[in-house]
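Note that this complex is displayed minus one protein chain, with the remaining chains in position.
We just call them A and B in the order they show up, numbering each chain from 1.
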Amino acid sequence: MHHHYQKSLSYKIFTIFNYTFLTVAALLCILPLIHILAVSFSGSAAATANLVGLWPVDFTLDAYEKTIGNENFLRSLWNSFLRVVLGTAISMAVMLCAAYPLSKSDKAFRGRKIYMWFFVFTMLFHGGLVPTYMVVTKLGLTDTIWALILPSAVSSFNLILLINFFRTSVPKSLEEAALMDGANHFTIFWKIYLPISVPAIATISLFTMVFHWNSWFDGIIYMSDVKHYPLSTFLQTIIVQQDFTKMSVDAETLQNLSERTVKAAQIFIAALPMLAVYPFVQKFFVKGIVLGAEKE
Amino acid sequence: MQPTVDLKQQTAAVGTRKQWKLKGTWQLHTMLLPALVIVFVFQYIPMLGLVMAFQDYEPWLGFLHSPWVGLEHFKTMFEYEDARQVIWNTLVISTLKIIFNLAIPLAFALLLNEIYVMKFKRTVQTIVYLPHFLSWVILGGILIDMLSPEGGMVNRVLTALFGIEPIFFLGDNDWFRTVVVVTDVWKECGFNTIVFLAALTSINPSLYEAAIVDGANRWQQTIYITLPSMLPIIIVVGTLSLGNILNAGFDQILNLYNPLVYKTGDIIDTYVYRVGLLNGDFSYATAVGLFKSIISFILVVTGYRLAYKYANYKIF
């Protein structure tokens, strides 16, 4: 991969600059996480005073002990796990099935355009909270995991990514050949499209997982009990500051507020699974994200 | 079709294809069905609720019995004393965000593309994506610390390097929008960087080889080959982000703004939020949301058409 231009002096200078710049940029992006990590290992007094930078002050594991000891936290972790696995599986199944016909040309699949706009429209128009809530309630989904999974099962943006991937990455010759052999669409989809689409499936799955992992509002609205909360909903209830002007405040409520370190520990633990999965999926990203189909 | 195929064979092929098509469309529709049902039930049915933008929605009366007020809510929005300022702030902030969220990731991708140590490249790529995983509630707190005029990290660095007076970034109307745009790019540039990197790898290598033969240096290659090849994807990403022209970033602004910078930082969404806090009115928020959707829709459709017409390019 060495070209002659790489030997020129100016390119060498550029390379030095480039490495420095990218290193600095990467550092800037990782600082917040290090800060959160440092706070989570610090004493609570120092954390309340905001004295913690990138290194723990009064090192202690208290925050983690408290977090692991909180049964609500562990239970919500399990709920989130369930939601991510089930939600991603269903979402991917539905979207992959839909992406296949939509990746056909307008000629091969009449009405494709209408369907396409049918999905794109939902990227821009939303019914809003009240009617969505009514639909979910009327369907009897409240307090079930389906309330968290079904309403968001089809993401039009991810669907477009999948469609574009199918269009650009599946060799047409292979498909034609299968057609000649008398294969039907289900077979082609199953035998040809899916095996080729690993990068896209991995990438979009990760997006869907991240989405499910981070969504919190639906948890509050559709779940009647803290026991059913997914993790991010649970975290939201403790991270977000409350308006105490309308509440009766007493020392006991406020003790909890001072636990910045516990919050930091919980944020970090919550981010951990995503941070762990991400590097493995990331290698698929470059191939998996196809935005903008070929010219026609 | 190969020209050498004899007529008989060709006719047979056309025949089977026709048959297959009829059968096939049925299969294609079946495959679409689950997605259609889900989107219809959970997205389109709730859209009927948009009627409340034209009502004085009373929760206990429902959509059928709430009084109709026509365009009253839309009028209220434009009669709002600060409407002009709030809309202007929204447009300025979101436009800057759209531009820089294209330009910076593009530059980033180009720089990353010049790295040949794969481990380093991949590590940087991974780390740049990290801030995306943190919410603005958390990042807001950290940014307030980092940007503090009293001992914040950014000001300390600036003072050390350039010897300037500490800047009150979050309390200064001259700086607030810059801070909002820069921090947004910082948080979200990872995704677009990957999109652009993907496009970079798909540029035909023979183009570069030809250029090298012509004696073009790397800079010239970038200008004459890379950027033109990237244009379509830039158009696509740009068109899609047009849908956000009236979303200047609610979570971010809510966590960063304060009365000192209302003048430059208050946006449509934060305004609607404050109104909502006061009277919990679903109708008004719906009306503003609908207005935003319509504008975005018009822009995206226009962008789509233009991209198709001038670049002969299809987004979806």
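Just so we're on the same page, a residue touches a chain if its C-beta (ideal position, glycine included) is under 8 Å from a C-beta of that chain, and two chains touch if they have at least 3 such contacts.
The rule is simple: contacts and distances are computed from a predicted model.
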Discussion item. Just to verify: the chain that's not displayed, which of "Ring-1,2-phenylacetyl-CoA epoxidase subunit PaaC", "Xanthine dehydrogenase family protein subunit M", "Extracellular solute-binding protein" or "Carbohydrate ABC transporter permease" does UniProt list as its protein name?
Written reply: "Extracellular solute-binding protein"
Worksheet entry | Contact with the hidden chain (one of A:Leu31, A:Ile221 or A:Met274) | A:Ile221
Discussion item. Can you tell me which of B:Ser148, B:Asn192 or B:Asn244 touches the chain that was removed from the display?
Written reply: B:Ser148
Worksheet item: Among the options B:Phe54, B:Phe133, B:Phe168 or B:Tyr304, which residue touches the chain absent from this view?
Response: B:Phe168
Discussion item. Touch as defined at the start, partner being the missing chain; which of B:Val137, B:Val275 or B:Val301 qualifies?
Written reply: B:Val275
Response to the item:
Absent-chain interface residues of subunit B come out as 40, 45, 48-49, 58-65, 76, 80-82, 141, 144, 148-150, 168, 170-171, 258-260, 262-263, 266, 271, 274-275, 278-282
Response to the item:
Listed in rising order, the subunit A residues that touch the chain left out are 43-46, 48-51, 72, 129-131, 133-135, 137-138, 220-221, 224-227, 234, 236-238, 240-258
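Here, only the chains that are shown with their structure count from here on.
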Fill in: Parts of subunit B lying in touch with subunit A, wherever the complex brings them together
13, 17, 20-21, 23-25, 27-29, 31-32, 34-36, 38-39, 41-50, 52, 57, 59, 63, 108, 111-112, 114-116, 120, 122-131, 133-135, 137-139, 142, 145-146, 186, 190, 194-195, 197-199, 201, 212, 217-218, 221, 232-233, 235-237, 240, 243, 282, 285-286, 289-290, 293, 296-297, 300, 311-316
Worksheet item: Tell me, which parts of subunit A touch subunit B in their complex?
Response: 1, 3-6, 8, 10-11, 14-15, 18-19, 21-23, 25-26, 28-33, 35-36, 50, 93-95, 97-98, 100-102, 104, 108-110, 115-116, 118-132, 134-136, 139, 150-154, 157, 159-160, 163-164, 179-180, 184-186, 189, 210, 214, 239-240, 267, 271, 274-275, 278-279, 282-283, 285-293, 295-296
